[in-house]
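Mind having a look at this structure? Questions to follow.
Omission of a single protein chain aside, the complex is shown with its protein chains in their original locations.
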Amino acid sequence: MDSFLQNLISGCLLGCIYAMAALGFTIVFNASRIVNFANGEFLMLGGVGLAGVVVTAGLPLWLGVILAIACTAFVGVLMQVAFLNNARSADELSLVMLTIGTGLAIRGAGALIFGRSVTFVPDFGLFPMLLMGDVYIVSQGIWIALTLVAVGIALWYLFSRTTFGKAMKAASQEPRAAALCGIEPRQAAAAAFAIAAGLGGLAGALLAPISAAFYENGVFLGLKGFAAAVAGGMGNPLGAVVGGLIIGVVEALSAGYVSSGYKDGVAFIILLLVLLFRPQGLLGGVSVKRV
Amino acid sequence: MTELLKFQGLVAGYGQITVLKNLNLTVNSGEIVALVGANGAGKSTLLNTISGILPVRSGNISFDKKDLKGMRASKIARLGLRHVPEGRRVFAELSVEDNLRLGAYGLGRSEFEAGLDPIYKMFPRLVERRNQLAGTMSGGEQQMLAICRALISKPRLLMLDEPSMGLAPLVVAEIFRLIKHMRNELGIGILLVEQNARAALRIADRACVMSLGKFELEGTGQQLLRNPAVAEAFLGGNRPPVAQAV
Partner (left out) sequence: MDRRQFLGTMAGAAALGLGKISFAQSANELRLGFLAATSGPAAFLGASERLVFDLMVEQYNAAGGIGGRKVVPVTYDTEGNSTVAAQQLRRLIESDKVDVVVGPSTTGEALVLRTIAEESKIPLITMTGTESIVVPPTPYVFKTAPTDRHVSLHMLQFAKEKGWTNIGIITSADGFGQAGATYLKANAEKLGMKIALAEEFGPRDTDMTPQILRLRRAGIQALMIWSVNPGPTIILRNAEAAGFKTPIINSFGVASPALLEQAGRSAENTYVSTMRLLIPDLLPASDPLQPVVAKIAKEYRAKYNQPVTTFVGNAHDAVKLVELAVKKISGPLSRDGIANAIKSGVSFPGCNGMMAYSATNHGGQDDTLSPVVMVQIKNGKFVPA
């Protein structure tokens, strides 16, 4: 029983990271109807950026986290402004290809700037390890869980309480009508990329002390985040969180009770099942447009 | 009456095609200028060009003495020149009140709230439905919302693209009352594109007949109503308006 609870906790923490990756997909999708396959690379950048600033350059951790988020957000905006805004053809498939290409470029740049080493960053600290009987949550796990809650509240507030958040939604639904209301659709899209990328940077930074920062991490984080976003219902932020948590928990339980060798397939089996029986995603109202 | 919108030698189009061929027009505050013409004449193209959605290829265009050429649509909207596009284009997944809030995007919160009151007074139905998703409202309600979304920003010039399209006669009448009200009480200049030519010409101070990207005829609303060529082409005796076929 204890080990079941422990596996559950393990899965939830991993799920929190997947959820943040999935939220990145969701935010960009909501703002521009693009599935941004470079999203995983934002998490990678957050991790290696933090490692570079803290471990290599020796700056304080809090500054490193801020820098990692800011730089990643900047890369996100750059990607939107430089590539997607100026894309010759605006059909969905070529935009998706463009995001994949940009992802490769970000990975290459990450390796070039921060090196190819596997680097652990110190724990954020502050919280002690939480012990409840035999069940525990590591200190960094508390950071991860609290951050997801904070991020969730902040995003909920942004998109359902602020005019800017609503303008971002409007610009994606009706870009022309939004422009006629004085909203600049490109600004809204750039803001969405900044938020998604900054969030990715934060998630990557949170993960760096638990698993190491490494320039190839973006691939699997991107895939898991994508699976979570689609499973939860592309475009639905709550769905992204639920999807991320479900995939994390099922992975941990299958590693704990079935076989650790199969656990990576689990995310994609969930994804396939959801697409088969509930194509709009677990919490999705809008169906994903076929590309 | 001050001069608001003015363009001379306006040319615009899509890709290889030139749709608008050398158009000249002035719209003043407090007047309704109606634009009638057959399907595909270029009426919507003209409105899109004025509001900055389509680029101006050549010619001069200014609003309130400011050059609009090359200006982005969002910036033009903030100058007080609002365009209610063909097909309403409300933000379907946002609530009625959020649609209005975005109409006042860029204005302060207090200005938005001050603008909301008169609109809710004019359309009590919108108050009841303020939290309903805009996409779930009826066609007439959506058209009202689309107009109010532009109106809440206190524009000086409003361009309406076929506001009566697909609506029942009673609703159409309400919309035309609203248009007159905006001119008479609010002093707004209005550029009105309508398939329902008879109704449009009746309330218009001036009007143009557009055909193949050119203004064929110009005059006061009454003059054009009485023009036999216009009557033949658009008013069609006593047949119901063409647009209702949609």
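When the chains are written out, they are named A and B in that same order, and each has its own residue count from 1.
By definition in this document, a residue touches a chain if its C-beta (ideal position, glycine included) is under 8 Å from a C-beta of that chain, and two chains touch if they have at least 3 such contacts.
These numbers were taken from a predicted model, which means no experiment stands behind them.
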item: Neighbouring shown chains of the undisplayed chain, as defined at the top; value: A
item: Hidden-chain contact residue, picked from the options A:Val81, A:Ala109, A:Ile210 or A:Leu282; value: A:Ile210
item: Of A:Ala73, A:Val138 or A:Ile195, the one touching the omitted chain in the full complex; value: A:Val138
item: Which residue of A:Leu13, A:Ile34 or A:Val48 touches the chain not shown here; value: A:Leu13
item: Absent chain, residues of subunit A that touch it; value: 3, 6-7, 10-11, 13-14, 17, 116-120, 129, 136, 138, 207, 210-212, 214, 216-217, 219-220, 252-253, 255-256, 259-261, 263-264
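Methods note: only the chains that are shown with their structure count from here on.
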item: Subunit B partner contacts - residues on subunit A that touch it in the complex; value: 163, 166-167, 169-170, 173-174, 176-185
item: Subunit A contact footprint on subunit B (complex, rising order); value: 51-53, 72-75, 77-78, 82-85, 89-94, 98, 101-103, 105-106, 149-150, 153
